[in-house]
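Of the protein chains in this complex, all but one are displayed in their positions.
Now for subunit A:
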Amino acid sequence: MTANDRSPNHLQLTRDGQLRHFLTLDGLDRSLLTDILDTADSFIEVGERTIKKVPLLRGRTVVNLFFESSTRTRSTFELAAKRLSADVLNLDISTSATSKGESLSDTLLNLEAMASDMFVVRHSQSGAPHFIAESVTPGVAIINAGDGRHAHPTQAMLDMLTIRQHKGTFEGLRVAIVGDVLHSRVARSQIRALNELGAAEVRVIAPGTLLPKDVESLGCTVEYDMVRGMKDLDVVIMLRLQKERMEGALLPSEREFYRLYGLNREKLALAHPECIVMHPGPINRGVEIESAVADGPQSVILNQVTNGIAVRMAVMSMAMGGQVSDRQMQQSERAQA
């Protein structure tokens, strides 16, 4: 028996299927994911203008709530919000209120009282953005900027945008995700997106200690041997390896990991000749990827960063649109009643 209905869609979509929060890619269908990519495409052009602004979020207040620090993700969200003409407040909560013992709920209620319209949330605990959207501030659009090991949906969508730019389509693509899948919110969102968008195969390549239990159930195949796993790949996505993985007996050493699962020119040569190389960053050169590959002709890592701003603009404007139409719907229902 399932518990009461708390499916992600119930939370993140309006009744007519528009995005009002962006928490996870679970439950979002191919047409909505394609909408996000198309909208992001249209924003890429904005970034190429001299005046890089559109007025979609004019008068709105966006609060970047980073309970876990991340310079790059936070600055692309900030730029995205500013290009949409929003007022932006950056809060590094890991060093402020919660360290004084204030609960997460209390911190957020205070911010809501400042008439915020959108929270961009990065948190070390899986499900924290769900909790905020559901229980704390339902009237504020919540954008998940990475929660624990759960999801990093904007990162996955910017990766999808990058893949589409280079490959044109997802149909028939063979994609591998290499490295620490167990701890990776990015990998979980990518596997979900690639499955929904129609990739032919998603392969995860990692040692058993870095794979979640029953990982195949996420929609992927498993390969322990990277040399075998590189065969016929159109896209290879390298994941960042945190140094602390040596500590809990997950890996013996960086050196052994690099030898077995690091991407170098020899291994890349085993893939399809037009295989692109991706990495969500920040890169550990010589741990998961060789410099010559990271900076080489098949690497699209810097395109990923540029696309990050466009995808975040797309998601923010769509969620704000969903919130507005939600409120209009509620108002007209009240008027009828």
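FYI, a residue touches a chain if its C-beta (ideal position, glycine included) is under 8 Å from a C-beta of that chain, and two chains touch if they have at least 3 such contacts; residues count from 1.
Keep in mind that, in the parts below, contacts and distances are computed from a predicted model.
Trainee: I notice the complex is incomplete. Of the names "OB-fold domain-containing protein", "Glutamate transport system permease protein", "Solute-binding protein family 5 domain-containing protein" or "Dihydroorotase, multifunctional complex type", which is the UniProt protein name for the chain that's not shown?
Mentor: "Dihydroorotase, multifunctional complex type"
Trainee: One chain is left out of this view; which of A:R149, A:R203 or A:R312 touches it in the full complex?
Mentor: Residue touching the chain left out of view: A:R149.
Trainee: Which one touches the absent chain: A:S31, A:T50, A:T71 or A:S217?
Mentor: Only one listed residue reaches the unshown chain, and that is A:S217.
Trainee: Sort through A:Q125, A:Q165, A:N195 or A:Q242 and give me the one touching the missing partner chain.
Mentor: The one listed residue touching the chain not shown is A:Q125.
Trainee: If I consider the whole complex, including the chain that's not displayed, which of A:S69, A:S103 or A:T169 touches that chain?
Mentor: If we include the chain that is not displayed, A:S103 is the one touching it.
Trainee: To test your reading of the contact rule: which positions on subunit A touch the chain that is missing from view?
Mentor: Residues touching the hidden chain, for subunit A, are 1-8, 10-11, 26, 103-105, 123, 125-128, 130-131, 134-135, 147-151, 185, 188, 212-215, 217-218.
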